[in-house]
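The other protein chains are all here in position, but one chain of the complex has been omitted.
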Amino acid sequence: MGNTFGHLFRVTTWGESHGGGVGAVVDGCPPRLPLTEADIQSELDRRRPGQSSIVSPRKEADRVEILSGTFEGLTLGTPICLWVRNVDARPEAYEEMARKFRPSHADYTYQAKYGIRNWQGGGRSSARETVGRVAAGAIARKWLRLSHGVEIVAWVAQVHEITGQVDPEKVTREQVDATPVRCPDLEAARRMIELIEKVRSEGDTVGGIVECCVRGVPPGWGEPVFDRLEADLAKAMLSLPASKGFEIGSGFACVHMTGRQHNDPFRIRDGRVVTTTNHSGGIQGGISNGMPIRFRVAFKPVATIMHEQDTVDVDLQETTLKGRGRHDPCVLPRAVPIVEAMTALVLADHALRHRAQCG
Amino acid sequence: MGNTFGHLFRVTTWGESHGGGVGAVVDGCPPRLPLTEADIQSELDRRRPGQSSIVSPRKEADRVEILSGTFEGLTLGTPICLWVRNVDARPEAYEEMARKFRPSHADYTYQAKYGIRNWQGGGRSSARETVGRVAAGAIARKWLRLSHGVEIVAWVAQVHEITGQVDPEKVTREQVDATPVRCPDLEAARRMIELIEKVRSEGDTVGGIVECCVRGVPPGWGEPVFDRLEADLAKAMLSLPASKGFEIGSGFACVHMTGRQHNDPFRIRDGRVVTTTNHSGGIQGGISNGMPIRFRVAFKPVATIMHEQDTVDVDLQETTLKGRGRHDPCVLPRAVPIVEAMTALVLADHALRHRAQCG
Amino acid sequence: MGNTFGHLFRVTTWGESHGGGVGAVVDGCPPRLPLTEADIQSELDRRRPGQSSIVSPRKEADRVEILSGTFEGLTLGTPICLWVRNVDARPEAYEEMARKFRPSHADYTYQAKYGIRNWQGGGRSSARETVGRVAAGAIARKWLRLSHGVEIVAWVAQVHEITGQVDPEKVTREQVDATPVRCPDLEAARRMIELIEKVRSEGDTVGGIVECCVRGVPPGWGEPVFDRLEADLAKAMLSLPASKGFEIGSGFACVHMTGRQHNDPFRIRDGRVVTTTNHSGGIQGGISNGMPIRFRVAFKPVATIMHEQDTVDVDLQETTLKGRGRHDPCVLPRAVPIVEAMTALVLADHALRHRAQCG
Partner (left out) sequence: MGNTFGHLFRVTTWGESHGGGVGAVVDGCPPRLPLTEADIQSELDRRRPGQSSIVSPRKEADRVEILSGTFEGLTLGTPICLWVRNVDARPEAYEEMARKFRPSHADYTYQAKYGIRNWQGGGRSSARETVGRVAAGAIARKWLRLSHGVEIVAWVAQVHEITGQVDPEKVTREQVDATPVRCPDLEAARRMIELIEKVRSEGDTVGGIVECCVRGVPPGWGEPVFDRLEADLAKAMLSLPASKGFEIGSGFACVHMTGRQHNDPFRIRDGRVVTTTNHSGGIQGGISNGMPIRFRVAFKPVATIMHEQDTVDVDLQETTLKGRGRHDPCVLPRAVPIVEAMTALVLADHALRHRAQCG
């Protein structure tokens, strides 16, 4: 279990980094949505590592195939199966992993849970499974855009101690993609790249924060009490590899404010209800209020480092381990399209749920 | 929808603050668990406002009745329906609410979504619906304790700028409940109470952070990739009224660390696998690793303040509104048992899910 | 688990015959549906035993209370909790049941599954749990009628060897309720009543077949492949106590036909697509086609008989048992409103599912 996300716009992903491939089945997509491989490939290309000097060089082709669910370029309403073959799989890079548990990875917990694990490349817990999410998210993204004019933009807001200044309600994907580190503040981006390259040369890693802004969501999406819109967003983000925290609107900063400072007054602009501030982050009582939805996700410095670490092996003997193989000094840039994809999946699901109950 | 939580230990809650009552149905509880009203009442009593000078005075009786699901003091395996009558309901306190939307409340969004709302007392979006959660959580809590020796302790870690110093792995519920503000650091608690009473007299509100530590969870709970244990905890916490953020283990602080600093080395202690640090917060790859599970939840300063605010009415006309009625200057102490209850629900569900797939 | 039905129009039932009461929570009902206790009470009254000479005399009051989910006579979109107190509970009537398993009842299997059972009155497996279903079904029924003009009529088609002749597409509820046995063919009804009274005097029971016709369902409801409309109807009916079989359209009789005889040709009538025969029973490829939906459910002669039977006890010793207490010689008349209620729940769920995906 645990491999399906959503109720009405439902995604099941499968695959590991060293099997036949990775993929996803999207069930419940509305019919007659124009859809081709190109729509999905563009999102996958944003996710692919090896795009610049700051990420680990890999040659994964990541070509998506739509195996079912469309006809003459339109969705049928039947399940859409997406598949991406694994090309760059080098099992031999991890032989030591058969017996040792890498610290802060999933090796030990998978062994404890299942009594078996695919020690080649990290198996299902590796970031490769996010390929299916991004592919499925591309479909949701397109439907949201065509049916509701929803626009989702995420960017790297912070890497280690370096923060960028960004206007969330104006930032565009083009500005985000202007640099490999995906921070639209070009000066901060320059310093981030410098830091990441330094960290890479040290065989270490750094983390940071991805921020996301969603524009165009109408009031009414969200299902109190348990499936509040921010609750489903939180679950989506904390299901990503390396995620450590989620905050909506003012987030943790709200504890420094009083109610008088934090409340968002209502006003009418152009005949629509708006709030003059947006500490709510676009969601009140678990339901969207029409203002931009704003949230941030913290990602840890990933665990694969090129240093020797204390650990234990499958016989519960203390030992050491030195990292080898794929090493990303900072996964933040790659997390940006994955955060957008999960956001699209959550919103598409809630759009359909709202339509179901309220027409 | 949105009123059911969990897959195998499943809870459906119902009720608003000004209807007949509030309740919950718990489905999937293992059979032959000793259970009486007393087990649940003790948790409900912790939740009830009016326990001290720092919360709004109310006389809610909150007596729980078990309407089904037990026999001769043991659970049957059939659904357990819990009911708490509403006693202290004063609809007249909110007459103005029929026409005006309170800022940063759910009034506007409920109206936008459903086209109708119960304006008396906040309806389903009020904190009263958490009664059902706490009642259901009490059952989960007992089962976890008896079947796995799991212990859940939450406390108030911060109110506005005031933080307490707590040893998470030793703190007990008795220490937490030593003061009405539920911070085990007595000095910080004293200052917190002072602040809250000052804020109350100003008709304002403050927020803060609740921290939680779970001890005794064995390795193996959690369902990658979407139902990671921290993802379900995040959803549970962000489904609580007034919640604004969630972080697991090192949380947002991890962005200030490198991989070398953040990784948790494995060692063997007493024949068991442990980590010498616990930035993972007890969860790796979405699955528990046997170390204490640590997380924090941020709560905003609640929206009901005794000041005049700009707002709009149901005819989309700009107007003002001055808060009246129930006013809690700080909901953090009351959030503690609710955070514990949701934690119990998540863990019980995952315990059963793990048992299903892996025996 | 197993106590929730439906995905979008979702019902959770609870309660046994000898606890506090029985009830249901309906989640996902569209908002602003006019709803009062009277709407539900009328359906419950149809279900109640003791309505005539042919069923066992009981004085159950079965008054429903709406505990949440409505406001000023309209549904809110929030969960609707319905409750019916147990009045006529005579535990002492079943003392012997604490130790012996009644043949063809659920006593043995509940004990085997849960290791505990409420031996008073049959617990959760008794027909009393159907109260919650009928109450919830009343809400679905009303919504279907107001939103889509759907009309559901069921009747007793056969008791033992006696069959009635009925025009399914014209039969009305008034005709069905003209006699206590609920067969609109008055001559057959007379013979059925005669048979049932004879069987009652012999302390025995008989079964039969309930038939149902649904008019007004538009084309398009149903979710291939697993949630075909007839598949969900089959599950709904085989979840009823005493049910033994389900058939749609031509049902088992189709095996006596060839394809040429069985196919339903399409024609146009009044600008609408119709079929000139209806062996499909209104469903093709798992989706409604606009023709009346026709199905039949077989019910066994219930197991409580007033004769001595061979059985075993909780110590796995062979023994005998003679039935006492509540004895219904034929449950078919009471099954009619329950079949209608389950039909309404299935159709409401599918109506919302179709609206979600296809608008």
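When the chains are written out, they are named A, B and C in that same order, and each has its own residue count from 1.
Going forward, a contact is a pair of C-beta atoms (placed from the backbone, for glycine too) under 8 Å apart; a residue touches a chain by one contact, two chains touch by 3 or more.
Nothing here was measured: the structure is a model prediction, and the numbers come from that model.
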item: Given C:27, C:43, C:62 or C:129, the one touching the chain that is not displayed; value: C:129
item: Hidden partner chain, touching residue among C:34, C:149 or C:224; value: C:224
item: Residue among C:206, C:335 or C:348 that touches the chain left out of view; value: C:206
item: Hidden partner interface residues of chain C, rising order; value: 1-5, 7, 13, 101, 103-110, 112-115, 124-125, 129, 158-161, 199, 204-209, 219-228, 230-239, 243-252, 254-268, 271, 273, 275-276, 279-280, 283-290, 298-305, 307, 309-312, 316-318, 353-354, 356-358
item: Absent chain, residues of chain A that touch it; value: 1-4, 8, 10, 12-16, 19-23, 25, 27-28, 31-32, 65-69, 71, 74-81, 83, 113-118, 123-124
item: Hidden partner chain, residues of chain B it touches; value: 7-8, 28-31, 77-78, 224, 352-353, 355-359
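Just so we're on the same page, only the chains that are shown with their structure count from here on.
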item: Two chains sharing the most contacts, counting C-beta pairs only; value: A-B
item: Central chain (distance from its CA mean to the mean of all protein CA atoms); value: B
item: Euclidean distance of C-alpha centroids - chain A vs chain B, Å; value: 26
item: Distance between the centres, which are taken as Cα means, of chain C and chain B, whole angstrom; value: 39
item: Set of chain C residues in contact with two or more other chains; value: 8, 28, 31, 77-78
